[in-house]
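Handing you a structure now.
Complex shown without one protein chain; remaining protein chains in place.
Labels run A, B and C following the written order; every chain starts at residue 1.
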């Protein structure tokens, strides 16, 4: 079965989630990866959206983090202050899933501005839940498509702190959580180096070369010594993802009025 | 119609409540007065019990501040943290109703200990909601039966702050609420002096003499220059109170097992 | 005490030029009809407070009503960026409002503190984030027990909170169901409160005791406006109008098309237009 780089990215991200995880699905994050995990190897995973829905199991992917579908399939729905206080800050979340407009090699994320803050070239949506998802979740998974504009040497604004300047930066800030432990792009799976905390390519997706990864990344890429190939999507994984997208498309088309 | 001093006390207290009041009924406070007000001249009054019940209308008097009857007849029931944060501290309560084991002439209340704190002669229940009811409600009404042991020159412990040492004491502490504005005993109705804030007898209940008030009070009593007689209970007031007690007694007898 | 009144009268009475106004609703029950009425009545110099200033504030910003924006995530949900907000920030059109930018955690805590009558909220937040550098309202407090340095933000205390809810009782009590967001906190934090509702029912006697109910004495005005959350949704009443969110991306791309759309769909119509807009999306009633 053939597959696209986006499909590989979503499936590789889904694999990193386990049955016991309590996963906070932030704005812009791959809802698809979390739900593929739930529909394949991790049926017991708890998915939480910042709109207050605890333990959702949507049939179709939500368009926003507050769709009715999330509430209808949730175990319970709490207020947004409670979500951020008891559930996120309370240390109840094992994995936070974030996307990024701009990312650096240490997993620091910018979703605020391209250009200077007071006179931005592009005003992005801002932090939303991400700054505290980044600090309060047990660990952080990031997914994004590679591009030299998105993966940069220095991000324009640190919206959400990753490993700062690397090394012990988190610990020095008083953070006890792990921070970014995984980056899945459309080309590769990256993990931070245990000491420097710099993202290092651990596996290339099938058909991807080192040069392809470097050409679409704005910093000089480190590759692991024991570089592997990401296992290709299984039939079940791919079918589950495609069925999910098909259901989603049909539902949203039916829902859009006239 | 004849009536008891306790009935007069409850009815005089009830009269001070208005239809627009949002009334916090603390532990030990006269639930009866609040409910007589609701059943006579103040049908629109909002009664709040610290167990989280907002807008209760119990058919019978609760035995505790958290009876099922309060929840069943309430508009809604919130958590105890929400009650103390949003509703009490949020400044939503116009009148707080408190009882007292020991009271001084400035409306300071002791419900903690008789004797020294570390080696008390009698260990009382403690503050419960009262310390913050006393500071956060718009004004405080107090009811208690008179006795030289209960109404004392100096209380053994300030559980809930009234007017401190009198005068501007509340303002100096940063309090913007009125504090105790009414004391209703089984013998008289008292209001604080506008300047000194010392409780002053404004009206004697029918048949009560100045000497009777002084003999059952541990401080030297001030009487208003224009001392009045408390209007006796009306037929409706008395009947409402007695019916309420009768319903309560019947219900609790039925409820007590074997 | 609540009055049940028309939306026009309520906006005229409760929202004044220069007010700090929080139109809240977290992806659900967004009070769009009330926003449109506020636009029609031409309010100016508003401080617009909202965690997620999606379409509702894009329209108000584009109409030049904002003096200041307080927010934590400004996007068109499921679609992309907000083009009118971008135009005001990047190009100063039609004006250049002051910006106070937070994270969700900060704003949720700040509303919570407002509802709780506190001057500030403390929380574990903004660690390592540049938001501290650009927002002087983000300060710190040291825990007197552990020495931990916590983030502090001022409580949000809007002049007016505006929400949309499913139901009011005749007495003016209000029920919010489903994704309840920060609506209760926004209401309790505000000096005045305007609530549009899908329907008015006799009473709430048959409700479960633990639902999100706001007593009538916390609300200034209740205005029945069926469909008033369109193009967002009202749980139990109608679905989200996804096509409208996609359409907004095109409408708002250009200043002229934006102004033309606002004239045809906001300025020249009234609150009654909303019932018609949700008719094909209804799940009930």
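Here is the rule we use: a residue touches a chain if its C-beta (ideal position, glycine included) is under 8 Å from a C-beta of that chain, and two chains touch if they have at least 3 such contacts.
None of the values given here were measured: they were computed from a predicted structure.
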Next on the checklist: Among C:11, C:85, C:122 or C:160, exactly one should touch the missing chain; which is it?
Outcome noted: C:122
Checklist outcome for this item: Only one of B:33, B:83 or B:142 touches the unshown chain, namely B:83
Checklist entry - Per the definition of touch given earlier, which of A:42, A:74 or A:175 contacts the omitted chain? => result A:74
Checklist entry - In the full complex, which of A:41, A:92, A:145 or A:222 touches the chain missing from this view? => result A:92
Checklist entry - Which one touches the absent chain: B:30, B:58, B:127 or B:233? => result B:127
Checklist outcome for this item: Contact residues on chain B toward the hidden chain run 27, 50-53, 62-68, 70-71, 77-81, 83-85, 88-89, 108, 112, 117-132, 135-136, 157-161, 164, 169-170, 173-175, 252, 255-258
Checklist entry - Which parts of chain A are in contact with the chain that was left out? => result 20, 22, 46, 54-55, 71-72, 74-78, 85-86, 89-92, 136
Checklist entry - Contacts of chain C with the missing chain: which residues? => result 116-120, 122-124, 137, 139-146, 148, 150, 152, 154, 177-178, 180, 208-212, 235
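FYI, only the chains that are shown with their structure count from here on.
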Next on the checklist: What are the mutual neighbours of chain B and chain C in this structure?
Outcome noted: none
Checklist entry - If you average the Cα atoms of chain B and of chain C to get two centres, how far apart are those centres in Å? => result 40
Next on the checklist: I'd like the Å distance between the centres of chain A and chain C, where a centre is the mean of that chain's Cα atoms.
Outcome noted: 28
Checklist outcome for this item: Whole-Å distance, C-alpha centre of chain A to that of chain B, is 57
Item to check | Residues of chain C whose C-beta touches two or more other chains | outcome: 112, 184-185
Checklist entry - Out of chain A, which residues touch more than one other chain, so two or more? => result none
